[in-house]
Each structure stands twice: as C-alpha cells, then as structure tokens.
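Taking it in order: structure first as structure tokens, then the write-up.
Here the complex is missing a single protein chain, while all its other protein chains stay put.
The block that comes next holds chain A.
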Amino acid sequence: MQDMHQDDVVSSCIEQVLVYHDDSRRKVYVADQEVPFPEGKLIVSRTNEAGIITHGNQSFVEMSGFTEDELIGQPHHILRHPDMPKAAFKDLWDTLARGEKWSGYVKNLRKDGAYYWVLATVVANIRGGEVTGYTSVRRKPSRERIAECIELYRQMRLEEAS
C-alpha cells in the first residue's frame, strides 16, 4: 500500500505509521477533523474473498476522498485509521470465516487525513453455495455508541501496544 501524500491532506495532520496484519507498513497523515455521515444514505462497498475492493457506491467514493479508480483493486485497508484496534478487524475476518455476519463501529481514514465514523455490517455473498466476496453496508452511527467506542478502542490499542 502506497504511503499517503502530504500534498493530499488537510493542514494540521500528524504523521503515523500503520502496521497491517501481514506486517506491511504505510505512512499515513491523520487530522483531528471529522466529516459527518451523509444523512439518509448508506455507504456500500464490496470486496472479493481476499478483501480487495471490487465495487463502491457513490457515497462510499465521496466519503473516502479518493476517486473510484483509486479505490477499485485496492485492499480495503486503504481506509484503515490508526485509531482502530487490530482486534476489531481480526474479529471481522474471524466472524466472516465462521459464516456469520459482522457488525461494528469503525473509524475510517480519508485520503485527506480527516475521518468519519460508521456502523458497518459485513455479510458474505453466497452464490451457488460458494462465498464469492463480501458486502459492507455502513449507516449513520449513534453518537453515544461512538463515545463508548472511542474509549474502548483507546484501551484496546494500549493493550495491543504493550
């Protein structure tokens, strides 16, 4: 995954390094700036079995700050925010592997370094008995639940770091 570019991001960003589950790394720029969820809409994307983005609806593209071409074919962790604990995504993939649907609150990183919160639900696309990919549908999350998650995820990251 390519590093983020300083030219793309809003001012007042802090540089951080993300380490993905396969130990690959990416330099990201993160700003303390939230973009509100688009009221009444759903943010939808689909991946193949390996988590590579295959489709995204208009809200998905708009909220990410990338163009559609920059997203399709990329691993979905292109949106990973350093404030998200690894355990959340491990739980996502473990849950899907058991054949169940996963729901969780996710803070996503935009191309410009700002962030947005979603309540995501991910299901497997089962066609003719086979898993052909996954669909994630995100809706507007409740402020109260986000407040709880901010604290919970902070603690989880402290544990992961130690």
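Heads up, the rule we're going with is that contacts are C-beta pairs under 8 Å (C-beta built on N, C-alpha and C of every residue); 3 or more make two chains touch, one makes a residue touch a chain; residues count from 1.
The rule we apply is simple: contacts and distances are computed from a predicted model.
You can't see one chain of this complex, but its UniProt record names it "Phosphate ABC transporter substrate-binding protein", from the set "Phosphate ABC transporter substrate-binding protein", "Fe-S cluster assembly protein SufD", "GMC family oxidoreductase" or "Formate dehydrogenase iron-sulfur subunit".
For chain A, the list of residues touching the undisplayed chain reads 37, 39-42, 44, 46, 57, 101, 119, 121-123, 125, 127, 135-137, 139-145.
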